[in-house]
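My questions all concern the structure below.
One chain of protein is taken out of this complex; the other chains stay put.
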Amino acid sequence: MTEAARKEADRLVGRAPDDRRALKGARAYALALEELAPTVGRALAASWRFGSLVADQPRPGEVRLDYVFVAPGVRVPVVLGLSVPPAGVPSIALACPAASWAEREVSDLFGVTFSGSPDPRPLVHHEDWPEGLFPLRAGVNPPLPVERVSGQYPFRHVEGEGVMELRVGPIHAGIIEPGHFRFTAVGETVLGLEVRMFYVHRGVERLAQGRVPAAALAIAERVSGTASVAHSVAAARAMEAALRIEVPAAHALVRSLLLELERLYNHAGDLGNLCAGTALSVALAEGLIIKERLLAMNQALSGSRYLRNLVGLGGVRRAPSSADLDSALTGATAALESVERLANGIFGSATNLERLSGTGLLSPEHVRALGVVGVVARASGVRTDSRVDLAFPTPADSEIYGTLKPATETGADVAARAQVRLAEARESLRLCQGIVTRLADTDPAPPGISDRTGGEGLGWAEGPRGEILTFVRLEAGRVARLRVRSPSRMNWPAIEHAIPGNIVPDFPLINKSFNLSYAGCDL
Amino acid sequence: MSLAVRLALTLSQAALLAAVAPLVNGFIKVLKARFQRRVGPPLTQGYRDLAKLLVKENLHAAPTSALFRLAPAVSLTSAVLASATFPCVAFGGWAASGDVLTALYVLALGRFFTALAGLDAASAFGGLGSSRDVSIAALAEPVAVVAVLVLAAGVGGPPDGAVLAGVHGTVFTSWRLLAAIAFFLVVLAECARVPVDNPATHLELTMVHEAMLLEYSGREFAASTLAAQVKQTVLLALLAAVFLPDGLGASGDPGALALSAAAFAAKLFGLAALVAVVESSVAKLRLFRVPDFLGAAAGLAILAYVAREAL
Partner (left out) sequence: MLNLIIDALAAGRVTEEVPGPRAGWAAAAVGRFDLASSAPEALRAAIELCPAEAIAVERSGGKAVAVIDDGRCVQCGLCAEGDAAAFKNVHEEPAMGRSAASLRRRFPLEGFEGASLGPDFALDAHDRVSREGARLAEVVLKRFRRSLHVRHLDAGGCNGCDWELNQLQAPQYDVQRFGVDFVASPRHADVLLVTGVMTRNLELALVRTLDAMPRPRLVVAMGACAISGGVFGTSYASRGGADRVVAVDGYLGGCPPRPWAMIRALRMVLE
């Protein structure tokens, strides 16, 4: 089946994969500039989902663009590679809105211009960034701090009778990350929302350059605090693909366990947090109690409340003892029982359910057009889950995940997103049980190693918020390019479409139901 | 009893209510904390917060006017004065008495100033809070008036707090309970409590009352905070003393006074506990459902009237 899908992909692109390209963990094709638009058109018609746009400079003076897609059945990402001069690439954003932010980002960081783009505004750089300075281009090292210039960001503008504009942020009143929201509203009803991000842009991709893999993984763990495992696993898998490292079964299983535990504590916490939006204070507190217990359990297992410091190149840095695994499983089982009770409170309270139902609708058409991933996509009835869409690098995981049926809901509202989280929490616990059982009769082994010091690879992981796609190019044992595509990057633009028609005070609730990471988006 | 003594007693009742207001609010917070399986702040946290605010500077955003600076004092004064119209402890010659409706109007004056100040601060949220607050008030205030009139109907004359308490304190009637529930629902709305507002929220887009106070600091913020707490205590006290005057003593001898004071305290804190229970068991309503909620309160008040006529 996978073979047939791969043949189909070859037919669609009109050629065999590019065998000169050393990119591993993907099916890569080389395209000429003028082939891009028609190929993307055919790909979208065949339900390929836009995943990522990777700009890289393997040779100075030349920018290479890789358009990464996830195609049904192919089980590895499909890469349409383009070598381009830094101007005159046709924009695909009109046909594929999901690529719009990615193109704007590449323009900002590499100075590639996309012709015919529906939205050529800067994205990463704010209005005071000097023009013509592209910080990820090879050899660009501006004196720090980079000077500020005066400028203005051209927000979209809505005018009309009784239309008022409401600006929120970047700093918010609660313990929340920074971002700027502009609502246009008539009375309390929202007509439109524009999201301005990248306040927490730290230059993660640039910072990883020149680091040894272990240090780069420590950075990847800090792309988004509550998806530490997923980001480091995706980066590790990309490095392992690049260096052709085989991960032993025992190591792969522990990683999968960590991924599921990460999902569990996130979903449990999110269910409780939703109640902050509806003022159901007892359930909010209960959610915090459960989350605290899970964080303490994480620490007992891994040393870190956020499950950091275990994922390493070739496997895990330290194998948890079987006693540790058992007590983690006991803790997780108890936590899930509490989550079930919490969910009864959340869905059983008529006043609460009334707030969740029909609020923040996101249509499946928007999900597809914008390449939305994770819980948000699944709650709108679109079944995308990289644990199913993409292959696992090791047979051990494939076996565990062979039984996985991603939970979907069709409600497309806040309630549906909460239901999906609940179903996934249950599923995560079931997977954890399977993994611990399998681990008991899997031989321990040292992490995988390799003599190679260079190569390119793609890696992926399904984090709590959805699919992460990471590209790594290594040179002489150090990271030459790290490219992270977090789920939040795909999902932030979508929230603009879930708000209109709702009332202003429901925005925090809808935002919480998306639970997107600002840090993960902004990098 | 001379007017002077009576005035002094009335004012000391007002002062006492104002003085316990942070305690009542603290009591609600501690109770809510217990429902959340935690210890919660000290009962006296409200006083500690006020003491702290007194050493802080008053900061003003450039465009604010004298109105902005005046509003906290006005709303605090109006909240304190509102309690002068009804007796908490004993009625008859001892008691504070006056038109209860006036009390409601005095409170409305405080709200009016707070809302204007919210607009004056020229921040987006202040304006949002003011407009929400005023639209809620427009529905809540008539219901409160109707509830009071239900009690006053048949008594004759203006709805004097002492007279109402005297008439209703001696007999228990079920319709009086209906009116009390209606008034309680209004209190929830007036005091920015769940399900209408959420006093514990940090989400500025959802705020009603707090949004109007976001720009205040120092002593002015202390006054605004205290004003809201006093208003809450006064409304609960009004509910306890006029709608549920049971246990209120008629004479001024010390034993009866003590008993009536104990009954009042029990009712006041019992009602505060009820606020905590409601706030912990229901979710906040969507803003556009608030009229339904207050409509239900109005319905109850009217039902109380019908029941009164029928029974």
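Chains here go by letter, A and B, matching the order in which they are written, and residues are numbered from 1 within each.
Operating definition for what follows: a contact is a pair of C-beta atoms (placed from the backbone, for glycine too) under 8 Å apart; a residue touches a chain by one contact, two chains touch by 3 or more.
Because the structure is predicted, anything quoted here is derived from the model rather than measured.
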Only one of A:Pro90, A:Pro170, A:Gly187 or A:Pro364 touches the unshown chain, namely A:Pro170
Any idea which of A:Pro58, A:Gly203 or A:Pro364 touches the chain not displayed?
-> A:Gly203
Which residue from A:Arg49, A:Arg182, A:His267 or A:Lys291 sits in contact with the chain not drawn here?
-> A:Lys291
Absent-chain interface as seen on subunit A, which is shown = 126, 135, 142, 144-146, 170-171, 173-178, 198-204, 206-207, 211-212, 214-216, 218-219, 221-226, 228, 280, 282-283, 285-286, 288-289, 291-292, 295-296, 299-306, 308-309, 317, 324, 341, 345, 348-349, 351, 517-519, 522
Listed in rising order, the subunit B residues that touch the chain left out are 29, 33-42, 45, 48-49, 51-52, 55-59, 201-202, 204, 207, 210, 213-218, 221, 277, 280-282
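The working rule: only the chains that are shown with their structure count from here on.
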With chain centres taken as the means of their Cα atoms, state the distance from subunit A to subunit B in Å.
-> 49
Across the complex, what residues on subunit B touch subunit A?
-> 32, 35-38, 124, 128, 132, 194-195, 198, 200-206, 279-289
Under the touch definition given earlier, write down the residues of subunit A that touch subunit B in their complex.
-> 166-168, 172-175, 188, 275-282, 284-286, 289, 349, 351-352, 354-355, 503-508
